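To start, the structure under review is shown below, and the notes come after it.
Only one protein chain is missing from this complex, and each of the others stays in its spot.
Then we have chain A:
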Amino acid sequence: MAEQFYTVASDSETTGEDKSQASFPDVAVGIDIGTSKCSVAIWNGHQVELLKNTRNQKGMRSYVMFKDDTLSAGVTGGAAKENAHEERDILSGSAIFNMKRLIGRMDTDEVVQASKTLPFLVQTLGIGVRPFIAALVNNMWRSTTPEEVLAIFLLELKALVEMHLKHPVRNAVLTIPVAFSRFQQTRIERACAMAGLHVLRLMPEPTAVALLYAQQQQQLVHDNMGSGIEKIALIFNMGAGYCDVAVAATAGGVSQIRALSGCTAGGEDILQNIMRHVLPNFDGIYAGQTMDRIKSMSLLRIATQDAIHRLVSQESVEINIDLGNGHMVSKVLDHSEFEQVNRAIFDKCEKIINQCLADAKLVPEDINDVILVGGCSKIPRIRSLVLGLCKKEVSYKNIDALEAAVSGAALEGAIASGVNDPSGSLDLLTIQATPMNLGIRADGDSFAAIIPRNTTVPARRDMLFTTTHDKQTEALIAVYEGEGERAEDNHLLGYFKITGIPAAPKGAVDISVCMDIDAANVLRVFAGVVKPQGPAIPPFIEVRMPTLDDGHGWCGQALAKMYGRILDLAVLPKKLQP
């Protein structure tokens, strides 16, 4: 064994240029596609390396331009374009951005509603189907979907990586927000499949940061020959689209996620709030996309964005814009006004931090380090809020706010690909946890959680149910995910029927529903009759979730209306199970 290691090392030494290719041909890349920025990283044999595009950028804009019948993603961003022009082009209606905010959402979602004022076309019908999205091409709206846009983007990203590594890339680890539902995760996986990438793991962003933190702590222990004492970190991640919190315990290279929580609040929401604040009747003025309105909106958006950025380091900023058609904006914005306008967002952040600490059964004094990552973590109010809740004066310094998630994803990619580093830099493990409750509808419209939130992954749990009618021979299993007490408040993942239940008085039959999540986060549901036993009992049914592709809202309502009463199940009182 050791000899084999030496052989590999010797071979690497003699052919230095081919070391990466020869040693790790199948290592998975780490990809962090943020709502506004994305980055890609890979384990290069010694450490995590963030790859740069042709403009020498590590962080690339997350958009796809559809102008003049040619597609170009933000990976390259075109040749030799000025920043100002690039921003104006992105906001001209010909580019689709905010894919991560839109992917996998229904048109009843408030995030989708808020996106209707974006320069590209977002149409909703309000019946729980996918929104209609289109880009302006040759003065025509051309339809597309967030998955397609993301796939185009990933294709360019893949080309960039392969150009750098000089060999094909197949596997990837992607970071996702904690608040992503399983349906949204399947959309990400489909976009990756369209781009020729296989998703090895989907990692919640703070979990990826926790893995990077675990590696740093381990190296610290190596360097200082200190005790392998456990450290607990609270990781707060707020980007343009999402806000996530995790509490992770780390010791000896193992990162155990104790609790996760997240919500859809981010820089985009802050931007929208400020735009509406500086321009009253914002929604009225910009209802319907016309050419002059699109142009006017882009001016406002650029100016507001710039003001928010400057506010990070200044006490107050001026916003002066001529929007045309007699609309003028002339305003001075200071910190207190900024915080007042965005109070709801900051309250949301506070709520998920407190929930995360409570779920982990910790008090702020138990936290050793506070790690702030994501673009919005630079906002002074955010920093003071998080540090205040954790009773800390300063945050952890050794992690870059914008590169942490993708670095952690690259580490996980190397570990899950089976890379073994002699120096011990990859002697790491992430013990993940489920971010949401998983269960089925039972007892009318109640939600019976079978795998509770923050259960360690991989996990398998089962629960017993029974019939609600005499001689009931079928049962509907509707699988939901979420935090609500009623099934209707949660995400419907899929459904199937159990048939062939022996006709018996109600409550006389035991039906087991088992949920299994493996390390790749694949959810399977097993259901069947366990009592009475006999040759007439049909086999168990195994269904991989989610199965629904569209129309979760009205599908759930239709199921409840058609089958909710006659195929209902009741939760059995807890008893010892085989």
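Some points to look at:
In this text, a contact is a pair of C-beta atoms (placed from the backbone, for glycine too) under 8 Å apart; a residue touches a chain by one contact, two chains touch by 3 or more; residues count from 1.
Following the convention adopted for this analysis, contacts and distances are computed from a predicted model.
The complex includes a chain that is not drawn, and of the options "Cell cycle checkpoint protein RAD17", "COP9 signalosome complex subunit 3", "Trafficking protein particle complex subunit" or "DNAJ heat shock N-terminal domain-containing protein" the UniProt name matching it is "DNAJ heat shock N-terminal domain-containing protein". Considering the full assembly, A:G253 is the residue among A:P146, A:P204 or A:G253 that touches the omitted chain.
Contact with the undisplayed chain is limited, among A:T54, A:Q340, A:T456 or A:T499, to A:T456. When you scan A:A503, A:A520 or A:A558 for touch with the missing chain, the hit is A:A520.
What chain A contributes to its contact with the hidden chain is residues 1, 4, 201, 218, 221-222, 225-230, 249, 251-254, 256, 412, 415-416, 418, 420, 424, 427, 429-431, 456, 458-460, 464, 510, 518-520, 530-534, 572, 574-578.
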